[in-house]
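What you see is the complex with one protein chain gone and the rest in place.
So, chain A:
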Amino acid sequence: MSDRRVFRAVVPGPPRPGAFGKVRAWWGGWPVGQFAFLAVVALFAALFVHNVLETMARIGILPGFGFLSNSANFEIGESPIAFRAGDTYLRAILAGLLNTLKVSLLGCLLATILGVAVGIAGLSRNLLLSGLVRWYIEITRNTPLLLQLFFWMGLAKALPAPRQAAALFGTVFLTNRGIYMPSLSLEGGVFGLPAALALAGTGAIALLLALRAARRLTGRTGLAAVILAVAAAFSLLLLSGARPVAEIPALSGFNIRGGLNLSPEFAALLTGLVVRFSALIAEIVRAGIQSVGTGQWEAARALGLHDGQIIRLVVLPQALRVITPLTTSSYLDLTKDSSLAVAIGFPDLVSIVNTTANTTGQSMEALIILIGTFLAINLSLSALMNAYNNRVALRGGTR
């Protein structure tokens, strides 16, 4: 690095291009034509914005994001943060964003678990099982997601009323007012669960960075560091006076009380996304495992490894190189497809932005928020996954 100057002084040849020369080389041929094209695009964009502003002025709407602090006079069916009619639009949109994130994260997690299970079941030598998996995948892949969501929504509404609801294992109630399941929460204490999770996260990252600085970071020490951080944060939480409270839902009067309640809309959306994307992930997993040649299996067997070891040490590390990039784009698609919530009445980001646009008339700003948010989610998720992908990708060679 530091001897670069010396190196340059020795090399004969033409002088290195200056800053302008670099820009010129990057811009490439056909310079005027490119400028003209971009100018026309910019002109059209300016014309569009001008027209929108003019229309807004004509119908008496002030452009800009000031409306975000106005009070929103609509209710939100469910929200991770408290929201009442009369709170600001900003808070409404935040509630929608949190709903989108909630369903996307849970969806990705459950779809991965189910997808891996289904993908492995599809590779089974049992004809009945693999045939069943084949049909599961074909049906979910070849019908519109919206149709599937309508179906799950219809099913959620057709469940019995709470009084007649059957209880699965005595604790999970499937009713037309949603799904009730036991919950475990922490109550009391100096600080709450989110703070504890944040503490655990920071602690884990700090430990991992320290391990990396000491060149001791392996899978095993990394896992130990994460477990240590989480355990420390939670014992601190318990020491500060928080007590875990387990609630089991039970019928009282006409309704079911206690426990965790998933609304029918949320349950339908989550089920639809998980079923759909588990089929896609199952196909990816199958392709990934099949991309590892049979020679690898035979060689590993010849070395005396048993099946579990072969999968863990030989097949999975190679299959992951195929699986990771494809799964990433599945996750991105799932996040985007969670916007179909608007069609079944779950208050996700799109649905709230749409309501905002309709009640304020600020459709331009509302859609800028919508598209900007999805872009931010997408780009950060793909940056994360690219970083991971670079770690598992082949070293050296061409990619």
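Observations on the model:
To be clear about the criterion, a contact is a pair of C-beta atoms (placed from the backbone, for glycine too) under 8 Å apart; a residue touches a chain by one contact, two chains touch by 3 or more; residues count from 1.
In this text, contacts and distances are computed from a predicted model.
The complex includes a chain that is not drawn, and of the options "3-isopropylmalate dehydratase small subunit", "Sigma-70 family RNA polymerase sigma factor", "Amino acid ABC transporter membrane protein 2 (PAAT family)" or "histidine kinase" the UniProt name matching it is "Amino acid ABC transporter membrane protein 2 (PAAT family)".
Touching the chain that is not shown, out of A:P80, A:G154, A:P244 or A:P317: A:G154 (per the contact rule at the top).
Residue in contact with the omitted chain (choice from A:L68, A:I179, A:L237 or A:M364): A:M364. Contacts to the hidden chain, counted on chain A, fall at residues 26-30, 34-35, 37-38, 41, 48-49, 51-52, 55-56, 124-129, 132, 138-139, 141-147, 150-151, 154, 336-337, 339-340, 342-343, 350, 354, 357, 363-364, 367, 370-371, 374-375, 378-379.
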